[in-house]
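Heads up, one of the protein chains got dropped from this complex, but the rest are sitting where they should.
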Amino acid sequence: MSKFQPVAFYSKQPESASAQYQLLPFRFTQLDGSRYVATNIAGEYTILDHPTLQAFVDHKLPATDPAYVTLRARHFLSDIHSQMGPDFLAIKVRTRHERLAQWTGLHIFVLTLRCEHSCPYCQVSRQSEDKGAFDMSQRHAERGITLALSSPNPNIKIEFQGGESFLNFDMMKFIVETAIAWNAKLPQPKNLSFVAATNLAIITEEMLEFCSAYGMDISTSLDGPKDLHNKNRPRPGKDSYERTIAGIDLVRKRLGRDKVNALMTTTLASLPQVTDIVDEYLAQGFKGIFLRPLSPYGFAIKTKFFRAYNAEQWLKFYDDGLDYIIELNRRGVDFREHYASTILTKMLTSQDPGYVDLMSPAGIGLGAVIYNYDGTVYASDEARMLAEMGDTTFKLGTVEDSFETLFTNDTFLTALEDSFAYSSPQCNDCAFEPWCGADPVFHWGQQQDFAGRKWESEFCHRNMHIFRGLVSRMENDPFVKNLFAQWANRC
Amino acid sequence: MLQVTENLKLPHALRSKYALLTSQVADRPAIIPEGFGAVLLRKAGILQSTEKGEDQKSGIYLLPEDYGYLAEGDIVRLSPRTEQMSVVFRRGTPNNSILLTERCNHYCLMCSQPPKNSDDGWLLEEAFELIRILPGDTENIGFTGGEPTLYGDDFISLIAATKANLPNTSLDVLSNGRSFANEEFAKKLAAVAHPNFQIGIPLYSDDPVTHDYVVQSKGAYDETLQGILNLKRFGVRVEIRVVIHQQTLPRLVQTCEFISRNLLFVDHVALMGLEITGFTRANLDILWADPHHYRNTLSQAVYVLRTAGMNVSVYNHQLCVVNKDIENECRKAISDWKNEYLPACDGCTEKAKCGGFFSTQIMYKHSEHIKPFN
Partner (left out) sequence: MAQFTLEFDAKSYSLLAIQKACHRHSGQASFEITQITELSSIQVIVSPRTASNKETLVQNLRTEALDQQMREVVRAETAGVRNLILAHAFSRTGLIQQDGQPPKKSV
């Protein structure tokens, strides 16, 4: 019988001297005082201290260093033992970008600007009874549907917004029925889904019937416990919260437990109350919450709501909220934070969560497009809000334009190219770039520059803080590492 | 190779292909029907007149006690010269393994079928013959070795013949996958388009040095991975197998992380406990690990794969030595007739669910923490 060879026999690298290896593309950024986050071209990360990083780059790392084995397994290097790194990296990069060719899955129809709420942070609503002035016409709706069905994406989601979308329920019905009918006639019909953004204050049985019949999802606003919510979202009767809760209940009964989700907006008043807000979502039976900052558009700017708090204050709000949610999970409650989940999907898998605000190339136009009540077409909701403030840079055209004209709009293409993170200064160096995105509308609005000077950018500052925070939490606590793996895989 | 039958009245025209299985009662003279390929006697009878089969057309064989399970429909191979018999197929067993060769280009530390460099192409021929006589309603068969793909194109032909002769039988092949690093070869296998086929390929570490060491072959890691990629590229179902022991435990979790990041498209991952046979016994001191001691590592490994949405199974682990959180992934051992239990298992409420032990585990080495559930 032949003898068995010891493990040393299979190692072709010297024991104590530097190993022979080739670097594979990677980037690194400081995590904290002593550690760096390094990411490979597919966005997988590993943590290195500075001396190890230096030795690695200088080709002085020995094969016996535990970091070496990890770096090879995670495709940061090739050596005589394995040359498969580039193949696997190519597969992972390809998987992540698979959806690029199937652009624009989300088509937003602004049915009306009318709304009976008067939320101070709202971008667009009008208090008005004048349907003629502020409602979407049938002609515009039809053109919008044609454009939506022209999109290459096999899955088309039509989202109704406003104002209060149900104030133009007739048009909602028309669009749903027409879209379904026209879709059926396509040589390759799309997978259609519908969602209505609504404050639920005026929802009726008839509306619920309709939503149920067409499997429509409902997206509503819940800013937190009653006092906070009503303070943020005034309406005649001062009962926004009560109506929202009643509406959520009704929707669950009629449409199903999982057919309604809620979004919150953070105001100055929200800042000290993050655990209360999370508790409110828990109490209302939601499985998670999306902790969002206030976007700097529309009334928010006008009323100086946006500048009411700065990035640091919001980040504290976010961190406290996330830590509280982690605690809940430690106590056995299944509840997640959706912004973190979205980022974690990018960090821990090769999937693309398709979240419009964290895409590069930017999600404007490519992730979502918006058909305004007056027939104008914008590259994103934020682009529409910017237009409301007088800046129409991101107007693609009108619904009378052809699909090709809209999507080859010069400014749009320039914005996509200039803001592309992989080639933007600073971003192209950044280890977090695979997890991040491009936001040309925000940077244009703030800095008059599609790419933005990232050291001044709250978008950059906020995201880097969150990336570092997620990595640190995972590295410091195996429970969180496992919890985040679940969030990343949406299971 | 003969099919086993108990039918004394089998038509003469068929008898040469059959082995008659019969019992003898001690005080009645033997009545041996003529024309059978062989006669298998369950117990010793009065055989004076047929000693050594000198004036018999059929050979008569005495069945030892441990072949007591032989039954109608089984298939045996008899070597009259060496007076040896092996059971090639058992009708009552859901999963039959057919050995194609003992040759192998690996030399795994824990190999349960130690390689022999003999000219055993006759095993392949026999396999071709076997699939022609296996009952059409056979649920599943497996081809093993050694390394079955060493036969090259003949291996492909066998798969094609199996598809043609047993279209309703699922087929599992165990292979180190390296032959499929050759794209053409992988394409040929995929082209057979067997309707229910899976190839099980071991990967023992995300670290190439460790993997090469466990299989005792330099360069195994990259070729195996390339083989897996090619097979998946052409749509062949692939299972990755990881045997758990001292050498694979230190990076078991990292290996599963590697699989979940790089081989997410693989159809199944099997985490397997040691069978104490073959080379495992010789290398026990560098292989053995008590499952009870590594139960948390195993749980974490399963967690990583399961969370990533992969299909995972755990084999050859008794339920009392693993954590409850992987009970959904634990499977009863494949071959019922290999299962045994310890006296310590008496009264265990989970006995029916648990796979028990390999007889080799009972005999040579098992966990020291076996405890009945009550």
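In order of appearance the chains are A and B, and numbering begins at 1 in each one.
Quick note on the criterion: a contact is a pair of C-beta atoms (placed from the backbone, for glycine too) under 8 Å apart; a residue touches a chain by one contact, two chains touch by 3 or more.
Since we're looking at a predicted model, the values are computed, not measured.
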Missing-chain contact, candidates A:Tyr10, A:Phe26, A:Phe194 or A:Tyr339, resolves to A:Phe26
Which of B:Pro11, B:Gly136 or B:Gly235 sits in contact with the chain that's absent?
-> B:Gly235
Missing-chain contact, candidates A:Ile80, A:Val93 or A:Ile180, resolves to A:Val93
Quick one: say which of A:Gln54, A:Thr204, A:Asn310 or A:Ser402 touches the chain that got left out.
-> A:Gln54
What residue numbers in subunit A mark contact with the hidden partner chain?
-> 22-28, 30, 41, 53-54, 57, 78, 86-87, 89-91, 93-95, 97-98, 101, 425-426, 429, 453, 455-456
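By our rule, only the chains that are shown with their structure count from here on.
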Of all residues in subunit B, those that touch subunit A in their complex = 107, 109, 114, 206-210, 212-213, 216, 218, 221-222, 225-226, 229, 247, 251, 254, 258, 261-262, 264, 283, 300, 303-304, 307-309
Would you mind writing out the residues of subunit A in touch with subunit B in their complex?
-> 1-2, 4-7, 9-11, 44, 69-70, 72-73, 81-84, 87-88, 91-92, 349-350, 482, 485-486, 489, 491
